[in-house]
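Below is one structure, written out as structure tokens, with a few remarks after it.
All protein chains but one are shown at their positions in the complex.
So, chain A:
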Amino acid sequence: MIGSDYSDPLNGRRQERKGRRLHFTQQKFPDSAGDTNRELADRHFLLPRGLPRIPPTPPPLLFCSSLCACCSASNAPPRRVQEKMWGLVRQASGSGAFNASMLGQSFRRVLPAVAGLQRGYSTAVKEVGVADDCCILGVAEYLVLLFIMGSFVLLQVSNECWGRGELVTILFLDALRKSHSLKMTVRDALNSALDEEMAADPKVFLMGEEVGEYQGAYKITKSLLEKFGPERVLDTPITEAGFTGIGVGAAYYGLRPVVEFMTFNFSMQAIDHIINSAAKMNYMSAGEIPVPIVFRGPNGAAAGVSSQHSQCYAAWYAHVPGLKVLSPYSSEDARGLLKAAIRDPDPVVFLENEILYGQSFPVSDEVLDSSFCLPIGKAKIEREGKDVTITAFSKMVGYALQAADVLSKEGISAEVINLRSLRPLDRETINASVRKTNRLVSVEEGFPQHGVGAEICASVVEESFEYLDAPVERVAGADVPMPYASNLERLAVPQVDNIVNAVKRACYRSVRMAAAA
């Protein structure tokens, strides 16, 4: 409770309750229908050729383990493992063929800039500004690398296992490279996703205000008009009801429109078409008329745009059966979820965030591949923890991660879940996490009443009640129309402090407000 100041953040409640509690990995949830998605449940993305991903092992560990493997020269790795390793090498080289000068190639892997230019990935890489955004190895790491490579050369010559030694080098260097990956802004991620999906399927077209000649109100659709022409990138008049209806009608006929709302506040003008004409159609027609449409645009508060331009519509759309509602946070989310949304045969509401458009996030090569796709309906655990679960979506994920950093300094380990998908909501992941941590704080930017947090709270109370050690805390925007004055606006939107305080309340430990000020 507020005011108590125990040194044990969990107040001595971490006793074993035999017979009542299973470890979260032992929990069985009803088997779900999604076949592909089931495989994806453990990963978070599809690999181009279905190869296993190297787990994010720290390079020194990998180096040691591979060194041990190498040193036991008489024990060659089993054939299957060898094949897998070759596959990894091929994947790492990106060319599918084993080139002669592997060492030279692997050395180039170290410099992401060159790696990015070399590969024939999507246009995304060319537009990322690789030189600016990539991270380069520090000096110390560079020297270590040189030393290791030098020693490997000697080892290989002496061992007569040229292949294995090189493989080890490749694996080590690849893991090193993966820890210093490319960065991409959310804006570029969305642009590249649209670009690729439009190139892949001629039925996909864009429609919205200023998407063409203006290059997009927020430059998300930049250069798409030049690439695909005015028949596929259509500037509309400022008539949401009209053009949304036209988009839905086109989807009835079999095209795949992507309708942009300049902000989701304006979607209210067209909400009848989103809900009555799009969301309900497949059901009412008993599957005869599916509606493969995507409604996308920025959602939630920007900065200083006041009440009519700042509302969050996540709860509104997530309320409706027949819609899928997605909300990305990082560039990986933006690319993967938008591609999934465009490929999906159902109407999808895609809630972006204006503030996130300019933020850069690291992206791996898998993310940059044109076949990259994220499953709809799966949340991502951004940060593992054991004391409290924080759920968030969109911009609030960043805030939650910052709060988790602050909390970890105070001894509270927070698990941060990036919801990604608001409908269908990933109740499995949320409940599994709460069964592990026993506390829940949900964070959202929108109004609190009947919000996303309310649904998450209800879901957890219905399914994991015995596991809760504290009431569920909700952090939401203030229950007022958004004010303009900057100090009031800051008070109206959740800040990192609010999340930290809510977590502490959930942990029965908090600092009095006066002292915190």
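Rule of thumb we're sticking to: a residue touches a chain if its C-beta (ideal position, glycine included) is under 8 Å from a C-beta of that chain, and two chains touch if they have at least 3 such contacts; residues count from 1.
Keep this in mind: contacts and distances are computed from a predicted model.
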Undepicted complex member, UniProt protein name, chosen from "Ras-related GTP-binding protein A", "Small ribosomal subunit protein mS29", "BRCA1 associated ATM activator 1" or "Pyruvate dehydrogenase E1 component subunit alpha": "Pyruvate dehydrogenase E1 component subunit alpha"
Among A:A250, A:V397 or A:A432, residue touching the chain not depicted: A:A250
Missing-partner contacts on chain A, residue numbers: 29-34, 37-38, 205, 231, 234, 236-237, 239, 241-255, 272-273, 276-277, 282-290, 292, 321-322, 324, 344-346, 375-378, 421, 423-428, 459, 462-463
